[in-house]
Structure formats: C-alpha cells, structure tokens
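Okay, handing you the structure first.
Of the protein chains in this complex, one is absent; all others appear in place.
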Amino acid sequence: MAISREDVEHIAFLARLGLSDGEKQTFQEQLSGILEYMKTLTELDTSEIPPTAQVIPLTNVMRDDVVRPSLTREQVLANAPEREGDFLRVPPVLD
Amino acid sequence: MSKATYEPVIGLETHVQLQTQSKMFCSCSAAYAGADPNTHVCPVCMAMPGTLPVMNRQAVEYALLTGIALNCEHPEASKFDRKNYPYPDLVKGYQISQYDLPFSANGWLTVDVDGESYRIGITRAHMEEDTAKLLHRKGNGSAYSLIDLNRSGVPLLEIVSEPDIRSPAQARAYLQKMRLIVQTLGVSTGNMEEGAMRCDVNVSLRPTGTQAFGVKVEIKNLNSARSVQRALEYEIERQTRALETGERIIQETRGFDEDRGITVSQRSKEEAHDYRYFPEPDLPPIFISREWVAELRSGMPELPDAKRDRYVQQFELSRYDAVQLTSSVGISNLFEQTVALYPKPKIVANWVQGEIFRVLNDTGIELEASHVTPDALVEVLGMLDDGTITQAVAKQVFEEAIKTGATPKAIVAERGLTQISDASELEHAVAEAIANAPQAVADYRAGKQQAIGFLTGQVMKATRGKANPGTVNEILRRQLDQA
Partner (left out) sequence: MAELHELTIHQALDALRSGGTSASALTEAYLARIERYDSSVQAYLNVTADRAREDARRADERRAHGEDAPLLGIPIALKDIFCTNGVETTCASRILKGFVPPYDATVVTRLADAGAVLLGKTNMDEFAMGSSTENSAFMPTRNPWDLSRVPGGSSGGSAAAVAASMAAGALGTDTGGSIRQPAALTGVVGVKPTYGRVSRYGVIAFASSLDQVGPFARDVADAALLLGVIAGQDPFDSTSLPEPVPDYVAATKRDLRGVRVGVPDEYFVAGMERGVETAVRQAIDTLTELGAEVGRVSMGHTPYALATYYLIAPAEASANLARYDSVKYGYRAPDVKSTIDAYLRTRAEGFGPEVKRRIMLGTYALSAGYYDAFYVKAQKVRTLIKADFDNAFNDFDVLVAPTSPTVAFPLGAKTQDPLAMYLSDVCTLPVSLAGLPGLSVPCGLSDGLPVGLQIVAPALGEEMMFRVAGAYERARGPLPTPPLA
C-alpha cells in the first residue's frame, strides 16, 4: 500500500488524533487509495510553473494600531470546558 | 590540557516584544504585563472558530525599523507562514510566523567588550505572534495548568544571530546592544526582566583555529543579560570538562538554574517537531518597496553607533567613554542635556561615568527610577566651580540628590555642607589635628611626606569634608613648619 501502518500512526500523532486499531486499518487502506490517485499529478510537468501563492491580487493589507474593546472575561470563559477563577484550566502538560 | 585549546561558538536567538498599542492581528490591548487575566482577549486572539487575522501596520514598521537598524537587507516580497504544532498555549494550534521570506536578513551589529570591537552577524529577523501564558499549579496532590490569554497574539520580532559570538561577555554585550537599539528606536523596552526581550542561546565548542562546528547545546529561559553570561560561563566550563575527559556532548536543550548558577538538562521524550510550514492563506503578502524602506530610514532617530561616533567627534571623548555614555537612552539623554547647560563635556562625562554609574550600581536603582536630572548635576558642578562646596562634599551631595530627589542646593543648606572658607576655623581644625596626631607629626618631621596626607585626611574627617583640601594642606605645612 502507498502508506504504511507506521506512517498512519505517525501522521495521526502529528495531528493529535487518537485512532483505534480499526480506524488505523481503515485509514491505511483508504488513504493509500487516495494517495495512489494523487499520483496522477506527476503526469504534469510543472517544473517551470509557480505555485499559486494567493488566489486574489491583494498585497499589504494592514490596519491602524488602535485598541478596541475586548470581550469581557465572562465571555472569554463562557465556553470553556474547564475553568478556575479567572483562568482556563487544562490537565497537566506532561512530556 | 587547558581551556585555551577550545573556543566557544555562540549564537543567540532573541525575541523582542514590539510595543504596539494593539496586538499583532486584532485590536485587543497588547499591554499584558500586570493586566487582570483574560481581559485583553477577543474572538481572534483566542482562536474562536471563524476568526481571521488582520495585520497591525505599526508592528510591521517596528519590525522593519529594527531590521534597518541591524543593517539588514529587505527582500521586496515577504509573506507569512503557518508553523504548526499543538500546545495548550498556542490557541490556533499553529503560530503565524515567517519561514522562508522573513522581513530582514543578512545584517550585523557591533559590540564593544573591554575596549575591543566585534561585529556579530544577524542571520534574519522575522515577525511572529506570541503565545498565551501557561501557569503550572499543584492542587490536592495533582498537577494542572491555568491559561491566561492576554499575551496571545502580542507581536514579536525574532532575531537570530550568526554563531559569531566568542565569549559570554560578548553575548551579554550583544544583548545590551540589542536592547539599546530597540529602545533608541522606540520599538520595544527591550527589558528582559519584564519579558519584553527573551533569549535562547546556542553554544558549542571547537578546537581553537578549526572551522567545523561542535555539538550544539541550546539553553532556554534566560531572563537577563547577566543570566545569559553566567549560563554560558557554566556551560562552556561543563563542555570543556566533558571534552577533556573524552565524554560526548549530547545535542539537547538545557535550562538555567539561577540559584545554583548551573545549566540543567531538559531532555524531553517528545520527538522533534515537524512544523509543516505552509504559506498563510489568510494574509496577503507584504511588498516592501525601496521607497518605504527609505521613508522609514529617514525618520529613524540617531542610532547608538552614530551617536557614539558623534560623541568622539563633537565632545572629543575617547571611544571607550563614548561607548559608556551611549550605553542607554537615558544616560545619553542625561549626558547631552547636562552638557547643553554646562558645556564642559569631559567633566560631565567623568561625573556620569564616575558618580552616576557608581550610585546606580550600588543601589541597584535603574536610571529611570532614580532622581537624576541634568539640573541636579549642573547645580552640583556650579557649586563646585564657585567654591561653595568641596569635591568630597559634591560627591556626597550628588549621591543624596540621586537617591532622594532633593535639590543639591537644598541638601547643602539643610546639612550645612558649605565649604569652610573661614580661615580661623580652618586654622583651629588643623591645630587640633596636629595636636591629636603626634606620631604623624613626628613622621612628617622625619621626612615622611605621606604623613601630610594622613593629617589632611584627619582634618577632612573632622570638618566632614567641608574643608578645602588644598587650603588645609597649605595651613598644615605652615603650622608644622612654623613649630
């Protein structure tokens, strides 16, 4: 297959997706199929072609350095899965 | 084998917080220091679904000004990229940064260490947004973390030096120069203790005279120029000992323990990040025209090196003195403002470098927090010139003025420090000193001239410095010779 089980696990970890063994299997098959299909792009010679950097011809879009009102702290924390006092709370960052 | 066979190869990566009013991509206040948690936050800087970044023009100009001041080249086309990595303080799960087309590249700055001048290359300077603040806590035995989003999205300039630095002292001088430059430009306070400037260090050793790089160690979380120097001193020592005993240096990240003055391994089990950089689709590219650069350059204030050279020319100071006097924006302002009122630059220079530096060092006060003013110094110098006070008293008075903010004239009046000009009072003091120091008198009579110095000192002590030493010396000799 175009992509190995190790690749699937590596990519899943980079993307922080906790996949089950079944999912890993299914994704390995499906992604391999999709990536095989992607190889059709190699039929095209793009050596002299620049990648599309931006779809629209805008440049130098910037704003003035002005302070505007922020959300209230309540608004900031209202959707938080967990909060403690004035802060968001998360489980320990273990290495 | 001695240390001299290895030379340190040091590179610094500095993050400078650009002191704009609002954040890099939104209009929240960027003044996060001391603000109540989570009060400078909006949907954009907390990465709510659907939000988009809009670039702060002032931040871009501050970044360009810094690049210009660092003698960098500016490519016409520049863009932003997404740097992808997951961490709780990185709200979008990616940081908007610059990867292959940074604003500025290929520059340099000069540092002076012990009278020698060194040029340190600047590889690049690019803009990126700051992360939120992660605070680690322990409660009921379990650890957890709290997040304050105020800092998320504040604009930073990351400046990477070439590995041209060859000593801890140079590293410290580099940071001091960097701070001076950004302060002069007004783009940042450059204050490391407040987190407005942060520094990571890369250091390796190689046999002196060779070209190949040794194994590089990174030291992070250094919060002052002094810490950088101390950390490097320790690390160079550590690596030297390792190399001398045949031990391999491991490429790793280390932290600096301030209290113990040592670097400590922070090897984490996580694999190296694959940042998967790609061009930021939400931000159009920035074109930096020659006209824009010229306009910024023409509006720049006088930079430290130019000011230093001017001081040498205009005030006829030595390069060493000029470097000292331009070492901070506050000092150079003080110096020039004082000279404007009292046009004797060498005398003013002596007082600044001598008294002001000494008092600030001893008391640990920053210039801005002290009560030094050009008027105060001019007042002291005036009183010295017209004989109101002696040199010794002048130093005391000025020190007090720095510490308390009282005017020198008031201090002199309140403490009765006016120079003793009354001849009889002086004669009396001298006579007393002679009477109280028969051994010194005998020494003098025996031909030991230094006894005069001792006796003068006694008189100065007795008069609390108010006696004119020259006059005292005269009277002493007369009285001693008469007897």
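A and B label the chains in the order they appear, each numbered from 1.
Methods note: a residue touches a chain if its C-beta (ideal position, glycine included) is under 8 Å from a C-beta of that chain, and two chains touch if they have at least 3 such contacts.
Since the structure is predicted, the reported quantities are computational estimates derived from the model, not experimental observations.
*Asks:* Please pick, from B:D36, B:E194, B:E247 or B:D274, the residue that touches the omitted chain in the full complex.
*Replies:* Looking across B:D36, B:E194, B:E247 or B:D274, the contact with the absent chain belongs to B:D274.
*Asks:* Which one touches the absent chain: B:G50, B:G141 or B:G364?
*Replies:* Answer from the full complex: B:G50 touches the omitted chain.
*Asks:* In the complete assembly, which of B:Y6, B:Y62, B:Y94 or B:Y234 touches the absent chain?
*Replies:* Answer from the full complex: B:Y94 touches the omitted chain.
*Asks:* For subunit B, which residues lie in contact with the unshown chain of the complex?
*Replies:* Within subunit B, the residues that touch the unshown chain are 43, 46-55, 82, 84, 86-88, 91-94, 145, 147, 149, 274, 276, 278, 281-284.
*Asks:* Spell out, residue by residue, where the missing chain touches subunit A.
*Replies:* Against the left-out chain, subunit A lists 3, 7-8, 11-12, 14-20, 23, 26-27, 30-31, 33-35, 37-38, 40-44, 46, 49-56, 58, 61, 63, 71, 75, 78-82, 88, 90-94.
As a working rule, only the chains that are shown with their structure count from here on.
*Asks:* Which of the residues in subunit B come into contact with subunit A in the complex?
*Replies:* That would be residues 20-22, 27-29, 36-43, 46, 54-60, 79, 86-88, 134-136, 142-149, 268-270, 274, 276, 279, 281, 283-287 of subunit B.
*Asks:* Note which residues of subunit A are touching subunit B in the complex, please.
*Replies:* For subunit A paired with subunit B, touching residues are 14, 16, 53-54, 56, 58-68, 70-73, 76-77, 84, 86-93, 95.
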